[in-house]
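Structure below; questions to follow.
All protein chains of the complex are present and in place, except for one that has been dropped.
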Amino acid sequence: MNKFIKLIVVLTAFILITSSTGIADELVIKGSTTVLPIAQKTAEAYMAEHPSVKISLSGGGSGNGIKAIIDGTAQIGNASRFIKQKEVMLATGKGVYPVPFRVALDAIVPVVNNKNSVADLTLDQLKDIYLGKIKNWKEIGGTPGKIVVVSRDSSSGTFGVWKNLVMKKERVIPSALTVPSNGGIVQAVAGTPGAIGYVGLGYLNSEIKAVRVDGIKGSEENTLNGSFPISRGLFMFTKGWPKGETMGFISFVLSKKGQSLVKEAGSIPLF
Amino acid sequence: MLKRQVIDKGVHSGFLLIALFSITVLSLIVLFLFKEGIPIFEYVSIKDFVLGQYWYPTDDPADFGIFPLILGSVSVTLLSGIIAIPLGIMTAVYLAEIAPPKVAEIVKPIVELMASMPSVVIGFFGMVVVAPFIQQLFNIPVGLNMFNASLMLAFMSIPTICSLSEDAIFCVPAALKEASFALGATHFETIVKVIIPASLSGICTAVILGLSRAIGETMVVLMAAGGAAMIPGSIFDPVRPLPASIAAEMAEAPFGSEHYHALFAIGMVLFGFTFIFNLIADYISYKFRQVGEASL
Partner (left out) sequence: MIKQRLIVQKIWFSLLKVAAWVNGLALAVIVYFILSRGWRAVSWGFLTQAPKDSMTAGGILPCIVGTIALCLMTILVALPIGVASAIYLNEYAGHGKFIRFIRLGINNLAGVPSIVFGLFGLAFFCIVLKMGVSIASGGLTLGIMTLPVIIGASEEALKSVPNTYREASLAMGATKWQTIRRVVLPTAFPGIITGSILGISRAAGETAPIMYTGAVFFTPDLPASILDEVMALPYHIYVLATAGTQIEATRHLQYGTALVLIVLIFGMNLSAIIMRSKMRKKLRI
């Protein structure tokens, strides 16, 4: 028993001793899962160039990112939508002034299962599907089957943009499945023959099929020339004007190298 | 000698203080739940909160009705109970009465290992393996639904129900059993007519605690139930039980916002459910406990 107590004492001492604060430059980034691939690539590259900087990342949704900025639990909040009026008021109420940096452009592309024959939908049809007015694929020219609507959690910026631009602020039907990330939509749609969902450009891959909106394909070209109806900017918000490593990282993302990494991640660089 | 006695008294008080720690923590939990949860009722009435049918917490204006969430929790728990209660009790009876000792030595650890399986792994299994399987098997649109979650929850409740029931059955005095045999009953008839009624309070406690575990379980319902805040129409509908809503939305609700308070209020409701379950279980086990057989 004494040996055991000694072990616990040693471990406790170890833990307490290493509790000495040695906060190496740490950067905490939280938020949008759409921006996450960009954040991951740029963070890895930045840490390779600046070995003393420690960047920790989280997903969770744009709402998480903005909340983290307001509450001070992160230095950078990724968001795939702009900050809401409610959030601005909450922030200024706490003495926080969020500063937006647009780091990339993106399009939200509706996706269906690879086995689905539908390849084109109008904006109104998309809205009616998500309102629950269109319930069966045969109503829009596909093979008969129940439409399984997949949407995002309320924290998602992608959802926020979808709600504004497609739903025109009307509510998505409660029976829609909700997943917590873009990756989750890909997973759900790829595994369910009757499913429909929406993801950012960076998440399009061979597991799912992209659908044209009003005949226009969701692509970099169509976003830049403004013809694709569901496009948006991707942002990194900071608490007040960024200083130190935060400023360094944001500058890196906005630099040529950073923007080439944006392209690698699948989104659209600003230049 | 005096010194030893003083130390002894001091130690006694010290231990008493430490023993009160659990109650203190419990009270703190209740306190914080209420402190952070009550403010939502300045925004929405209790009746609208509990019976409201729409959960759209980030809309403008927001809707904070948790009725679909409550129904989701209740339905998933009941369905898992339908699966877990018979299996759990039957396993308990088997282990306590029928199994040869060598077999019991294998089955018991199996049940204990089931209990130690982490909830996230069970939820992962439900999401990745069971969902496509039942989607194909039952030809339903999507495999992430109430049925899936209930299956996985049953896996988690069975060990609880089984071990507590087994303890209760074990505690039935041998004299009762022997008397029944002496009157000519078969083993099975003894089990059904004597042993189970005698251990009924323990079994009830086991069932209630098992259900309480199911209703409070988070990871399984977060990953396998589908996340749709709707009132379920069939067992293959996706649902969004209370713990799943809290876990999914907690990270995005800024401290002090209405959404934040609403989530704590859901926590209050959830805590209320499990608290009542535990009180009932405690009452049953105390009131109806076996206080010795009627013997000379």
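Here are some notes:
When the chains are written out, they are named A and B in that same order, and each has its own residue count from 1.
Keep this in mind: a contact is a pair of C-beta atoms (placed from the backbone, for glycine too) under 8 Å apart; a residue touches a chain by one contact, two chains touch by 3 or more.
Fair warning: this is a prediction, and the values are worked out from it, not measured in the lab.
If you put the hidden chain back, the residue from B:T58, B:S80 or B:S119 that touches it is B:S119.
When the full complex is taken into account, the listed residue touching the unshown chain is B:V129, out of B:L51, B:V129 or B:L200.
Check B:C204, B:A229 or B:L263 against the missing chain and you find that the one touching it is B:L263. Only one residue in the set A:S151, A:Q187, A:T246 or A:Q259 touches the chain that does not appear here, and it is A:Q187. Residues 4-5, 7-8, 11-12, 14-16, 18-23, 25-26, 28-29, 32-33, 35-36, 86-87, 90-91, 93-95, 98-99, 106-107, 109-114, 116-125, 127-129, 155, 158, 162, 186-189, 209, 212-213, 215-219, 222-223, 243, 246-247, 250-251, 255, 263-264, 267, 270-271, 274-275, 277-279, 282, 286 are the ones on chain B that touch the missing chain. Although one chain is hidden here, its contacts on chain A can still be listed: residues 1, 4, 8, 11-12, 15-16, 18-22, 24, 33, 36-37, 40-41, 44, 47, 54-60, 73, 179-184, 186-187, 190, 202-203, 207.
Operating definition for what follows: only the chains that are shown with their structure count from here on.
Centre to centre, using the average C-alpha position, chain A and chain B are separated by 34 Å. Residue ranges of chain B in contact with chain A, taken from their complex: 54-60, 68, 131-132, 135, 141-144, 226-230, 237-238, 240, 248-249, 251-257. The touching residues of chain A, counted against chain B in their complex, run 60-61, 63-64, 66-67, 70-71, 84, 86-87, 90, 145-146, 148, 153-155, 171, 173-180, 188, 191-192, 194-195.
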